[in-house]
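This is the structure, below, for whatever I ask next.
Only one protein chain is missing from this complex, and each of the others stays in its spot.
Residue numbering begins at 1 within each chain, and the chains themselves are lettered A and B in the order written.
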Amino acid sequence: MDIPFTTKARPDTGLYNAKLGIWLFLASEVMLFGAFFSAYILLRVGADPGTWAHGLMNVPIGTFNTFVLIASSVTVVMAWAALKSRNYSLYRNCMIITIMCALGFLVVKSFEYAEKFRHYEVWMKDGSRMTGHIDYDDGGVKKHAYFWSTKTLIKKKIESISFTSDDANQWAPGQYYPPMTKEQLEHVKKYADKGPQHHAVVTIKSADIQRLSAFVPAHSTFFAIYFTMTALHGVHVLGGAIVLSYFLFRGRKMWQTDPDRFINRIEVGGLFWHFVDLVWIFLFPIMYIL
Amino acid sequence: MSDHTHDISKHRKTYIMVGAILLVGTLLTFALDHFESIDLKKRAGMLVATIAALSIATIKGGFVAGVFMHLNDEKKWIYWVMGFTALFAIGMLGLTIWSMKDIPGQGNQFDRTTGLPIVEKVSGK
Partner (left out) sequence: MQTAPHIDIQHGAHEQGHEDLGFWRTYIFSTDHKVIGIQYGVMALVFLFFGLMLMLAMRWQIAKPGEPIPFFGPTMAQIFGDVAAKGIMSPDLYNTFGAMHGTIMVFLAVVPLGFAAFGNYVVPLQIGAPDMAFPRVNMASFWAFFVGCVIMVASFFIPSGAAQFGWTSYSPGATTTPGDGQTYWLIGMIFLITSSLLGAVNFIVTIIQLRAPGMTWFRLPFFCWAQFVTAFLLLLAFPPLETAGVMQLMDKLLGTSFFLPTGLFVGGNPADISGGGSPLLWQHLFWFLGHPEVYVLILPAIGMVTEIIANSIRKPIWGYKSMVYALLVLGFLSFIVWAHHMYLTGMGTKISTFFQATTMIISIPSVILLTCLFISLWGGAMRFRTHTLFALAFLPMFGIGGLTGLPLGFNYSDILLHDSYYVIAHFHYVVAPGTIFGLFAGIYYWYPKMTGRKMNEALGRVHFWLSLVFMNLIFMPMFAQGMAGMSRRMSNGGASYASDDGVIGLTVEAIKSNTSISHAAFALALAQIPFIINFFWAMQKGEKVTSDNPWDSTTLEWQTPTPPPHGNFDKPIEIFRGPYEYSVPGHPVDFVPQNEPDKKN
């Protein structure tokens, strides 16, 4: 006997096996991401004032990536609809766009990650904090420092760093940074805000630094959960793109021999893809906006 | 999904419409944050901004799940499975939040060096 209901729906459930299977898998994914979202809420609610490092994300890029994923979600459902009306070439075009979008999303995301890895926060021993970039001299060539931390300063015996600070507006109350005393604010402005020209380059002695961290997972619980969730989401995007590419490049044969089963496959792959999109729809506001 | 075979072109229009709604929702979220004149976080506070952003996300998510994933017209097994999943996910979140809120002495301040709770001095003596 062969396994029944691989293509046709079982009459009493109205489902074929893979469709029920993917929904069950998505149920487990809901619990997986649900636990992450729960962790996000609990960590955020439990965070001490001024330790939730929000407001440091690049919102336009996040918005762009949301567009990209939404577009891919539309095209993948169009691909399925195209097959339903037996239009293989439309299906193929839609699928190509979907996969291009997936890859585009990942490329943008990786640039976004790299940008974070060379963006720093420094906590000074006097209690002031600032964000910016570190440049260092590598045999006469000026280079951006990646992944530096307090440990790097000790290990490389660096006595002072050349720090290009960000806009001093970041110190506005209500943002990530806690309300500061007047003295602290003055002190910070002395370092960072040189009047109209921001991005002042200052030299900071290592001895004055309490903690130095790039925007890596270890920076704060915000970046920890941001990187963990978006990386896990990225893995889902990559996995989805691989499966959809398989359907694109290897699909023709199955389309000719067993079209109903092929349509089912596209539907199942599409369901997964929509779920990935759905997760991002929630990730975008909680990570970038709020 | 045999019931979807006919009028597939009508469905295509729906999908594009939903795609447009999603784009508008995203733009709206972006706008609420980006423009100084409507910056909700600053003007209306974090709570309002959170409610607004998550409401838009929920509506968008609802469209994706309902239309793209056909949850608006599915078989009862899938409703049962996803219903229980949603219930347990909410239970996990809700009960965990409840248990973390309901901790006696949670408001106590702790001394950073000794780790001991800072007991408020009894007044009037």
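Convention: a contact is a pair of C-beta atoms (placed from the backbone, for glycine too) under 8 Å apart; a residue touches a chain by one contact, two chains touch by 3 or more.
Just so you know, these numbers come straight off a predicted model, no measurement behind them.
> Which of A:F36, A:Y88 or A:Y113 touches the chain that is not shown?
Considering all chains, including the one not shown, the answer is A:F36.
> Touching the left-out chain: which of A:N58, A:S206 or A:T221?
Counting the whole complex, the residue in contact with the absent chain is A:T221.
> So that we can see where the missing chain sits, which residues of subunit B does it touch?
Considering the whole complex, subunit B reaches the absent chain at 77, 84-85, 88, 91-92, 95-96, 98-100, 102-105, 110, 112, 115.
> Give me the subunit A residues in contact with the hidden chain, please.
1-5, 8, 10-13, 15-18, 20-21, 24-25, 27-29, 31-32, 34-36, 38-39, 42-43, 46-48, 51, 150-151, 213, 216-221, 224-225, 227-228, 232
We take it that only the chains that are shown with their structure count from here on.
> List the residues on subunit A that touch subunit B in their complex, please.
Counting only subunit A, the residues touching subunit B are 9, 13-15, 20, 23-24, 26-27, 30-31, 34-35, 37-38, 41-42, 45-46, 59-60, 63, 66-67, 70-71, 73-74, 77-78, 81, 84-85, 174, 267, 270-271, 274-275, 277-278, 281-282, 284-286, 288-290.
> How about subunit B: which of its residues touch subunit A in the complex?
1-2, 4-5, 8-9, 11-12, 15-16, 18-19, 22-23, 26-27, 29-30, 32-34, 41-42, 46, 49-50, 53-54, 56-57, 60-61, 64-65, 68-69, 75, 77-78, 81-82, 85-86, 88-89, 92-93, 96-97, 100
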